[in-house]
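Here it is, the structure, as structure tokens.
Omission of a single protein chain aside, the complex is shown with its protein chains in their original locations.
Labels run A and B following the written order; every chain starts at residue 1.
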Amino acid sequence: MFAYIVRRVLQMIPTLFGVMLLVFVLFNVFGGDPSLVLAGKHLTAESLANIRAQLGLDKSQFAQFMIFVKQVLTLDFGTSWSTQQPVSDIIGSRIGPSLLLTGSMLVVDLLIAIPLAATVAYFRRGLTDRIVTICCTIAMSVSALVYIIAGQYWLAYKWGLFPVSGWGNSAFHNLWYYVPLPMLMGLMVSLGPDIRFYRSFFVEELSNDYVRTARAKGLSERVVMLKHVLRNALIPVVTTVMMSLPYLLIGALVLETFFSIPGMGNAVVLAVNNSDFPIIKAITVYIALATMVFNLLADLIYKLIDPRVQLK
Amino acid sequence: MSQQETLLSIRNLNVRFKQEDAEPFHALKGINLDIPKNTTVALVGESGSGKSVTSMAIMQLLPAMQTLIDPASQILFEGRNLLELEGAELRRLRGKDIAMIFQEPMSSLNPVFTVGDQIVETLMLHAKLSRSAAAKRALELLIEVGLPDPEKKIKAYPHELSGGQQQRVMIAIAIACEPKLLIADEPTTALDVTIQKQILELIAKLQARRGMSVLFITHDLGLVGEFADKVVVMRHGEIRESDDVKQIFENPQDAYTKALLACRPQLDHRPLRLPVIDDFMKPGGYVSAGERQRGYSGDDEIVLDVQGLAKSFDIRHGLFGKKQFHAVKNVSFKLARGKTLGIVGESGSGKTTVGLTLVRLHQATGGKALFEGKDLLAMSPKEFHAYKRRIQIIFQNPYASLNPRFTVEQILSEPMMLHGIGNNPAERRKMAQDLLDRVGLPARSLLKYPHEFSGGQRQRIAIARCLTMKPEVLICDESVSALDVSVQAQVLNLLQDLQDEFKLSYLFISHDLAVVKHISDQVLVMNKGEVVEQGNADAIYRQPQESYTKRLLDSIPQGWTGGAPVLA
Partner (left out) sequence: MTSTVQAAPAMNSTPEVHRGFWALGWRRLKRDKIAMVSLMVVGAFLAIAIAGWFNIIGDGWRKEVAVPYAPPSWLAQSADETLPPAEEEAGARSDAPIVTMTEAEDPIGKELAIARQNMGKYASVETPLRESLPFGGDLRGRDVIVKTIKGTSTSVFVGIFGALFTLLLGTVLGAISGYFGGKVDDFLNWFYSVFTSVPDMLLLLSFAAVAGRGIKTIIIVMALTSWTGTYRLVRAEYLKLKNREFVQAASAIGASDTRRIFVHILPNISHLLLVQFSLLTVALIKYEAILSFLGFGVGVTQVSLGSMLAEAPAELVQGVWWQMVAVTIAMSLLVTAFSLLVDGLRDAFDPKANK
């Protein structure tokens, strides 16, 4: 087990290096010269040269890459080009709202999708199954944008059931007041595919031989489903959930933009709009790192819940 | 032996399965079957005979959506018609009065629960024991079924046990609540022959001790002679013959039964050609054509000389290390022209690896294979390409060895194209047609796709594919193991005819000792990668020298031994 963890951590290094290389090539090589943007209105040859020196743009590409690597290792990405705030501060303040929104969305999604998927799989091939599947498909087909625009317009603006946008100061207040509408919109988008996805896990398990044995033992369909099948189907479900955890950090980009929630996703969109590279680079690297760590955690948890797995 | 009271009575069972594109498939055509109390009934048939369908129908385990059971059908058990049971009554029956074990123990056990939990579950459900009482009883059951190290194994997960051990666990679950009838659906088909013998002995012992009836389903008639009381032979959804075991073996009435008994290769004689079903079904019956002698003679031309063949696989071990798994260690033999060398062993013996290494589908880690003086294993891939057509291989799984998207014509012309045989497509098509005829398939098969053929027919196509290149050596890697007994006989006869006509040399790899004895001149016995014994076929089977060989030969089902109790 220990050997496995060590080997995985060692494997993360080339991947992280690859991500850094990707980010560097994208932004430093293709991204164009930011000094013009930063100089702004006070464009003189002198200020340009100053900015260049400050950002290290007067050095070779290789040297710049080493600077970037150092930034990653010391977790210091400098300051934002648009707001002049330290990048780490910005990121630090924005993780909370993102997690609050996507975290609560994940919990509610699971609470609804899993039982519904199990029920539908139980009645598979029947009328219920077909109807629910088609409803999910139709729900999936409407663009998230439409849900959000329509939802915001009718539920918040016209009928005043929820605030149109915004964010508060206390986590509790946010959870009760600001989160529900974006969460509802997010669920409209995610429930459809999730129900279908989890349903397929259940259906696949139901076609296994051990289900036949369970029935031959005289167990009722209910027990077969809730005890034997569920326990097995949970394995891919847990794996999927674990793998989606890193995405919680990035927040729901579109939701945050619409509802003016000061989260990571919002930060990314603003940064891209402003060509604020330090923020984009930092967020990309952090998220990549988090993804790798969560993947490792997912594999370890997988080992815990599936006795067949042997980590080598 | 059998008492007059009937435990289960099947009357006019008529089952059809809905099909996508055609009329419902008539699986059981109104069969009648009686299972007396305290008796072992063997239900024998080849694939498609309906034997499994019969057993699954008893406990209503057939897929509800596709199954059509005639309302006039009845399955009477203790006065009730089982086909009319539903809900709680049906569930009470399952596992308590009637229990079932299946063919693939690995997938039939739930992988995420321990072995002990799965036995306890049944006990708590039907015997209404408390968890601790059930746990104690589960341990007793595991001891009774002979599971080694039961205190430890009771907490193990299914994948941690071997195939034979898993099947013992399944048996423990089945007998836990003292069923009156145990249905065993091909329980030993997936197991090695030595393990098979142990499981059969176990079932017979339990049957005698508990006085329960056993419905034993199998495709192997030879298997049942040692412990069945009554034998029922099925074909195409009908019962051909049903009688005491003594009658079936000594005085079979039905032509199909006779054919089934005869077309299995025997250990004590070797007919010139194996009898096939057709031989028995035509008027006049089967007439034996004489015996065939086999063995290497002193002046045989040696076509393939293998010396010290070795193959190891690397397995990851520890943090950075590798361990070696030696699949084949130091195997040497000589293959004579026009003769057959059989390699026999259980699973994991390395016999298949030998075959794959010789055609260079695996890279050998040591040794030589001399063909016309040149070492096949040492050549560069380009050099070897010219030799590919001369040494060919037929695989075990007929359902996977033909490309599903190719027509038969494409399958047969490809090797010809690759080796420059035939000058144009028309010539190649003619050659393909000739070969199809040679292997007994009609010319219009050229336009068909593999899925339109049965297993035996696909093997013929595979053989034809090899023949397009006019090889000298043919490696048959378990090539008949996946086929029904009667089809196996046909394919073995075909292989023999081809050897007689073209002087082909065969390397015949199989786990089936009787088949190997029938077709081989020389036999190599392998165990765990090494050659245990080697010599002329008759000599080895008559007087095995090594203990492993003796153990292997002992495990072969003896068939009917005249009523003398073979199993305790």
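We take it that contacts are C-beta pairs under 8 Å (C-beta built on N, C-alpha and C of every residue); 3 or more make two chains touch, one makes a residue touch a chain.
Bear in mind that the values here come from a model prediction, so they are computed numbers and not experimental data.
> Among the options B:Ala364, B:Leu402 or B:Ile509, which residue touches the chain absent from this view?
Selected residue, touching the omitted chain: B:Leu402.
> In the complete assembly, which of B:Phe77, B:Phe227, B:Phe453 or B:Tyr506 touches the absent chain?
B:Phe453
> Who touches the missing chain here, A:Val203, A:Leu219 or A:Ile235?
A:Val203
> Consider the whole complex, including the chain that is not shown, and state which of A:Val23, A:Val72, A:Leu106 or A:Val179 touches that chain.
A:Val23
> Taking the entire complex into account, which one of A:Ile91, A:Leu191, A:Ile235 or A:Met292 touches the absent chain?
Within the whole complex, the residue contacting the unshown chain is A:Met292.
> Just checking the interface: what residues of subunit B touch the absent partner chain?
That gives, for subunit B, the contact residues 19-22, 25, 48, 276-278, 356, 359, 361, 385, 388-389, 392-393, 395-397, 400-405, 407, 414-415, 418-419, 440-442, 444, 447-449, 452-457, 462, 465, 469, 484, 486-487, 490, 493-494, 497.
> If the hidden chain were put back, which residues of subunit A would touch it?
So the residues of subunit A touching the missing chain come out as 14-16, 18-19, 21-23, 26-27, 30-32, 124-125, 133-134, 137-138, 140-146, 149-150, 152-153, 157, 203-204, 207, 246-247, 250, 253-254, 257, 265, 268-269, 271-273, 275, 277, 280, 283-284, 287-289, 291-292.
Here is the rule we use: only the chains that are shown with their structure count from here on.
> So how far apart, in whole Å, are subunit A and subunit B when each is placed at the average of its C-alpha atoms?
Each chain's C-alpha centroid was found; their separation is 51 Å.
> Help me check something: in the complex, which residues belonging to subunit A touch subunit B?
3, 6-7, 125, 208-210, 212-220, 228, 231-232, 235, 305-308, 312
> Looking at the complex, which residues from subunit B come into contact with subunit A?
Contacts found on subunit B: 59, 61, 65, 91-96, 99-100, 102, 104, 107-113, 121-122, 125-126, 157, 159, 170, 173, 316, 318-319.
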